[in-house]
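All protein chains but one are shown at their positions in the complex.
Letters A, B, C, D and E mark the chains in the order given here, with residues in each chain numbered from 1 onward.
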Amino acid sequence: AGLTHVRADGSAHMVDVSQKDVTSRLAEAEAVLRTTAEVTAMLTDDALPKGDALATARIAGIMGAKRTSELVPLCHPLDISSVTVDLAVDDPQPGAVRLTARVKTTSRTGVEMEALTAVSVAALTLYDMIKGVDRTAEITDQRVVHKSGGRSGEWSRHA
Amino acid sequence: AGLTHVRADGSAHMVDVSQKDVTSRLAEAEAVLRTTAEVTAMLTDDALPKGDALATARIAGIMGAKRTSELVPLCHPLDISSVTVDLAVDDPQPGAVRLTARVKTTSRTGVEMEALTAVSVAALTLYDMIKGVDRTAEITDQRVVHKSGGRSGEWSRHA
Amino acid sequence: AGLTHVRADGSAHMVDVSQKDVTSRLAEAEAVLRTTAEVTAMLTDDALPKGDALATARIAGIMGAKRTSELVPLCHPLDISSVTVDLAVDDPQPGAVRLTARVKTTSRTGVEMEALTAVSVAALTLYDMIKGVDRTAEITDQRVVHKSGGRSGEWSRHA
Amino acid sequence: AGLTHVRADGSAHMVDVSQKDVTSRLAEAEAVLRTTAEVTAMLTDDALPKGDALATARIAGIMGAKRTSELVPLCHPLDISSVTVDLAVDDPQPGAVRLTARVKTTSRTGVEMEALTAVSVAALTLYDMIKGVDRTAEITDQRVVHKSGGRSGEWSRHA
Amino acid sequence: AGLTHVRADGSAHMVDVSQKDVTSRLAEAEAVLRTTAEVTAMLTDDALPKGDALATARIAGIMGAKRTSELVPLCHPLDISSVTVDLAVDDPQPGAVRLTARVKTTSRTGVEMEALTAVSVAALTLYDMIKGVDRTAEITDQRVVHKSGGRSGEWSRHA
Partner (left out) sequence: AGLTHVRADGSAHMVDVSQKDVTSRLAEAEAVLRTTAEVTAMLTDDALPKGDALATARIAGIMGAKRTSELVPLCHPLDISSVTVDLAVDDPQPGAVRLTARVKTTSRTGVEMEALTAVSVAALTLYDMIKGVDRTAEITDQRVVHKSGGRSGEWSRHA
């Protein structure tokens, strides 16, 4: 066994997926931004009545998902059929923001990387907005939590 | 007080930095990819004699740093004068990879976001290469660890 | 009723099109750049014998169409099968340039946004070239004029 | 006289600005999206309590400004020091949205194109969100309204 | 006869491929970087034990292939199913590096341009790394060597 992205001589390549089936595929990823309850209160206050803080992160995440194959060298470009990014303030605890992205495609490869990139870019965008008030914030627990479609079928991290 | 990126009416904007000084600025960020010792062994084996696995992540991180202002909506575009990305396998423990990025500029704003984006994209690239053998890997401890230059001067997380 | 791009809680998302049919779709959009007859004469003179002014706008419009999903946050990426951009000088009146774009795809979503983006970028490019001689020029009447394919079938603005 | 972007033989080029002064420059542009009062009500309703419709357009406009030199072939790349995008619903009349962008730089060239690109991309994004309910909407009155800095000094369209 | 990308009136357009079949297509291109044996020795030395020089060029080439339709104005965007880039040092003679790219797609158009862009960007990347020690290096013999799939079937330059 070994890494599929590395050939026998050690060189990287974009794996050939031309023989894989075009099927509906879905992936869900999450990440947590850890800051202070004082800061998450600012994110929420700013979100009322028409604050853009959370919307900015959500839009950045959606746009980031579409650029995955430009950022990750060996990712295949593919057509995305939907992206949602959700931000739960003070979850899983006060002073945290849980980010979740869900991406769908009808393609030859899965969209785990697209979902992970969405939460990553959304979290970076939140960090950018709060770094003036908390430079010790950190992004953690970034991982795939669910995928379905393709040869490997349905899989959930928390199953 | 409040978020600098959000105006009084709640709308997001790109903060005006035209009155800030052009100075030398540096930022360092880190992240950890947590997988298994079996997988980090693959990354290392592939790295010999001319395996591209770690190089691919490093190059992706360097290129990612240059695209920060395209990804993070309210970031200022700026000229980067250097980027290094280092990957330490089995650090801080077996089965982990510690990623560190160091970015310099001579500009009106700092480069924390560029350093964070570099480690983020490098970590996503590692994840992409190992997801075929470990889909439970996660990216964690992503944070700024050092910055210098600009009005706020020198700062270290671990000081 | 309401905006399809906004969920019940007010958050934006990229609409799920995975259940829509893959069909041939076409859209046509137009815009008008209004300047002076003296300026449109420059565009035309420069176009002879091998002036690049109109070609530059046309190429910019074609390339702009391909970047629609990078610019418009909730647009789906899709494969474009053709783009044409036409520029009619002194139409609908002396001192105006009418821009028309026609885009085709075989996809799950329509290409109205691609056609609109093409005329928009082409018009911005014309404005860029003439702003040194007429800074009061304006871009107007930018709209979709025709679409076919997909669930909503054939539609023409001027029908 | 003639177009600065076209050389004597008719070929396009990116004008040499190396001898121009690095100064503070500002530009403001506007555009109007014309739809129906029923539709602008949806944009406003969706904006409460945390609707993302207007924020999505604003973020798209800010990000669009940063990509101006990628879209407009003969534009110089430059560092932007601030961007604001404002959206006034039912202005100048019910059923319209007035978009205004204000861009600053400290550079060798002006930022009219960046301000125009910001309103253009923001308007396209609004159009994208409402096209499901009003495909006859149009974007109009797109123009530069103010500029300052550089050799040509202060200028206002409505002066 | 004439150029397919130019219409009867001389204007450029993106050719309509909507009636072409979706089939498996492959293209292979090559280029040669000519420098000195002293320089190619540096590339090889640096490649041991974990030097990134050749990997950097390979990754750049793979990523370049994915951006072909952004760079070449009249190219169709398409989904790539695999890319490999190989670099043979001191081939066809000491002091040369032969670059070969192989690209596959399942699409309506061929991938000659993607393969050529891959070798082109990989060669530029090599040049960038060696220009400090040999500014007289040159890139030559850049061409398509093989293609299959689509209406024109199998073709090899060296057949």
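Miscellaneous remarks
As a convention for this text, a residue touches a chain if its C-beta (ideal position, glycine included) is under 8 Å from a C-beta of that chain, and two chains touch if they have at least 3 such contacts.
These numbers come from a predicted model, not from an experiment.
By the touch rule given at the top, the unshown chain touches B, C, D, E in the complete complex. The residue touching the chain not shown here, chosen from E:17, E:97 or E:137, is E:137. Per the touch definition above, the residue from E:22, E:71 or E:88 contacting the chain not shown is E:71.
For subunit B, the residues touching the chain absent from view are 24, 55, 58-59, 62-63, 66-67, 79-86, 104-106.
For subunit C, the residues touching the absent chain in the complete assembly are 47-52, 54-56, 58-60, 63. Within subunit E, the residues in touch with the undisplayed chain are 1-6, 9-12, 31, 42-43, 45-53, 55-56, 59-60, 63-64, 67, 70-75, 112-113, 116-117, 120-121, 123-125, 127-133, 135-144, 147, 155, 157.
The rule we apply is simple: only the chains that are shown with their structure count from here on.
Two chain pairs, C-D and A-D, are weighed by contacting C-beta pairs, with C-D ahead. The distance from the centre of subunit D to the centre of subunit E, with each centre set as the mean of the Cα atoms, comes to 37 Å.
Subunit C and subunit E have centres, each the mean of its CA atoms, that are 31 Å apart.
Within subunit E, residues 55, 58-59, 63, 79 each touch two or more of the remaining chains.
Taken pairwise by the contact criterion, the protein chains fit none of the simple patterns, being neither a path, a ring, a star nor fully connected. Pairs of chains meeting the touch criterion: A-B, A-C, A-D, A-E, B-D, B-E, C-D, C-E.
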